[in-house]
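Heads up, one of the protein chains got dropped from this complex, but the rest are sitting where they should.
Per-chain residue numbering starts at 1, and chain names A, B and C are given in the order in which the chains are listed.
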Amino acid sequence: MRIEGAAVAGIGMVRFDRYPDRSGAHLARDAGLLALRDAGITLAEVDEAFVGYIQPAAMIGIKAMKELGLTGLPVTHIENASATGLVAFREAAWAVASGRAEVAMAIAFDKMTDMARNAPSRGTGRDQLDSTILPAAYFALWAQRRMHDHGTRPEHFAAIAAKNWNHGALNPLSHRRPDHTVTVEEVLASQLVAEPLTAMMACPADDGAACAIVASTDWVRRHQPDRRVVRPVASALQSEAYSPGHTFLGPVVGPATMTRTTALQAYEEAGLGPDDMDLALCHDAFANEELEYYELLGFCGEGEGERLLDAGDTALGGRIPFNTDGGLIARGHPGGPTGLAMVHEVVTQLRGEAGDRQVHGARRGLAHLVGGGSVCTVNLFETD
Amino acid sequence: MRIEGAAVAGIGMVRFDRYPDRSGAHLARDAGLLALRDAGITLAEVDEAFVGYIQPAAMIGIKAMKELGLTGLPVTHIENASATGLVAFREAAWAVASGRAEVAMAIAFDKMTDMARNAPSRGTGRDQLDSTILPAAYFALWAQRRMHDHGTRPEHFAAIAAKNWNHGALNPLSHRRPDHTVTVEEVLASQLVAEPLTAMMACPADDGAACAIVASTDWVRRHQPDRRVVRPVASALQSEAYSPGHTFLGPVVGPATMTRTTALQAYEEAGLGPDDMDLALCHDAFANEELEYYELLGFCGEGEGERLLDAGDTALGGRIPFNTDGGLIARGHPGGPTGLAMVHEVVTQLRGEAGDRQVHGARRGLAHLVGGGSVCTVNLFETD
Amino acid sequence: MARVAIEEGYFTVPDDPAEAPRLLGSRCGACGEHFFPRRQVCARCLHDGCDDVELGPTGRLWTWTYVHVPLFAKKNAKVSAYGVGQVDLPEGPRVQALLVGGPDDFEIGMEMVLDLETLRTDDDGNDVVIMRFSPHRAAGAHEGGERP
Partner (left out) sequence: MARVAIEEGYFTVPDDPAEAPRLLGSRCGACGEHFFPRRQVCARCLHDGCDDVELGPTGRLWTWTYVHVPLFAKKNAKVSAYGVGQVDLPEGPRVQALLVGGPDDFEIGMEMVLDLETLRTDDDGNDVVIMRFSPHRAAGAHEGGERP
């Protein structure tokens, strides 16, 4: 169902990085204050909040919200693995679209560095039946199969990673901002993590927070008459549908094809298609994923991703630039906040405020994430 | 805002108890199958699911849902401390009311026995700055102050506990089903936990799962023509509003007065008042809470709770029976599922299917929970 | 031999053990409301800009309890009973904390004073301390008594 009558009123994020001395609640507060300021309001004007985090904990969402104020607003913790931020945004957009809130906040924070440090010490990667496959290995399995099926070479994955590192250099809010042009050779020469993926093809472990405020379109037009209004028009969320070859045991994010059915649903709900998009953000926790999503999001046919990449179509300046902010690989992927960083980038682009990385004339954007378990979400935004 | 056009299509729960040999995912599956059977459908007919649990974990909600099938439906984890189950229900009701789903599921599971066993061993109750106040102590602070302000005696708290134990004896789905009439003396003679609260005034630690399926009222009338249709009409959710005397540090569920403002909002949204209610379920994790909520939910004036209790008005057969299923104290309080057990009881009562504990002619019911952090939710249901 | 707080940023640890510690709180630069613990955004008026202040060390007991089963519902309890309470500081904040004393030592409205308890010694030989409140022997215990 198309989302009607909701628009983004404010965005804010704390640059993803390692913050050993700052609590998650304080990172959330700072992102929330930036978004409130961007919207021109205080928490008193917010009718409902959805707080996203992945870290295994209860009740800390509302504790984080208290750092922004105690206004009595409804607060609900939303979690959907790596898709958490976009799903919190979806809830906020629907709270507004359904009329139960005039202004709703989606806010997320996580400290991956804490989670890595506090992970069970027995997690040696091979002494638990249900944990033998780490995310890097899991996506490496995709990469190996793709190389087998389509003749894809590690150079293709490296080219995507290099592109996203170099996009990150143009984004002041990117975790990784290389001081030189990252090359395919450099990516390939970095530590081999799991055949054929290297460390520079993977997202970093970082901390961060991000926030987006959604309001009724009327509210946004009234309060922000001089700004281009960016509206979420579709938010499709799917879990895994059964198909032969489904794996049940071990960390999974579902078959790659989840992205195809979820994108189809989003396009249908919005009455739009891939050709209408001016930029796309996708779950590039590992570079080879982006190649799959070129096809699964409908930007080229099956097995044509490499050609799209080689033509430069998915780089800034190309036909459909992917991960203009650096993606998970450069901008970072703390967990819950990742999806809201995507909203931050799409809104910045559609407002025309993306500076050196501006996609000229961008009017429509897509944000996609997959999450362990497994879920997939595809969100479409447009401006007038 | 009043919830329009949503009705409960199915309910199911696994009796709360200790289940050392059953996983949370399997408990959830069993509750879900019962609710699906009660609704007369399979998972294929469900458009969206909200999974509630409190236990500190990510991604297990969707893994639990997979035990019911892999249909691709959107699945989102909702957490709001002890209020989790009702908040998952609220999301399901709004998914239907907003039109984005025709049929939505709220399902929750938790294993408190695991959480107690796995709690950090350093949790001695006094060697962490932010954890010095256990829930029993926190609510004992309320009880002590009430005794000071209103001359309430431990006998009052014991009378509420005894009532709820005895209600539990009439409920096949209650964890505690005493084989004799529990007396005030018996409750007072049990282990003193925190002045003035005794062990029998407190809920048990247990495991369980519960599920409720919401569908459009049209759908329910069409598919269940011979059954009384129970509709959620309001679901108010609030976090703590600042007031003098607010405590920020240590586990808190917010000032008791949160319940007053949340109830007022729910009544206003539904166009109903306390006099319209035929039964109420409230957060009686500790018996003294229920006494406070008599007043805060509007069933009597401030300081009049003891009189309401002494008159038997809040027992089965009285004017406004509270916790007809035994409440948290007897029926149990595994965490996430608790709110959905409340939905189970309200729906069973309003359908007229509560057997020995049936509130005669019950047409409207209230379900209330508070959650750490702090939040409060008040939900109103009615039938024709 | 030095004393260090169990967690930084909540209370002072005076060099002189005879000196009472103080709570580290905030005061809103706009409306003047006080908070404990520290916060940046005022919970009352939402002003972004609270100033650091020290609060206490005395206050009045709003409510208390005495915990006889410290790890209620957890089976491996090996700690003794203890008191907990909420203390209203003269500046406004209500503070939940451990109390020193037995169940017969507390009365609502009585004057309390902050002190520090040594929990253990850390690897550097420092005493790790936590804050708590004790009945203020010098002050009147009856409700409504004037604040010092």
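As a convention for this text, a contact is a pair of C-beta atoms (placed from the backbone, for glycine too) under 8 Å apart; a residue touches a chain by one contact, two chains touch by 3 or more.
Treat the numbers as computed from the prediction; the structure is a model and nothing was measured.
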Going by the touch rule at the top, give the shown chains the omitted chain contacts.
A, B
Give the residue, chosen from A:250, A:274, A:318 or A:352, that touches the chain omitted from the document.
A:250
Sort through A:142, A:165, A:219 or A:322 and give me the one touching the missing partner chain.
A:142
Quick one: which of A:43, A:83, A:202 or A:215 touches the chain that's been left out?
A:202
Just the residue numbers, please: which parts of chain B touch the chain that's not shown?
26, 29, 33, 42-44, 66-71
In the whole complex, what residues of chain A lie against the chain that is missing from view?
112, 116-117, 119, 121, 123-130, 132-134, 136-137, 140-145, 148, 191-195, 197, 199, 202, 204-205, 242, 244-250, 252
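Everything that follows uses one rule, which is that only the chains that are shown with their structure count from here on.
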Find the chain most remote from chain C, comparing centres computed as mean CA coordinates.
A
Most central chain, judged by mean Cα position vs. mean of all protein Cα atoms, is B
Note: of the two pairs A-C and B-C, more contacts are counted for B-C
Geometric centre distance via CA averages, chain B-chain A, whole Å
35
How many Å are there between the centre of chain A and the centre of chain C, using C-alpha atoms for each centre?
43
Using the touch rule from the top of the page, what residues of chain A touch 2 or more other chains?
66, 69-71
Could you say which residues in chain C touch two or more other chains, in rising order?
39, 43
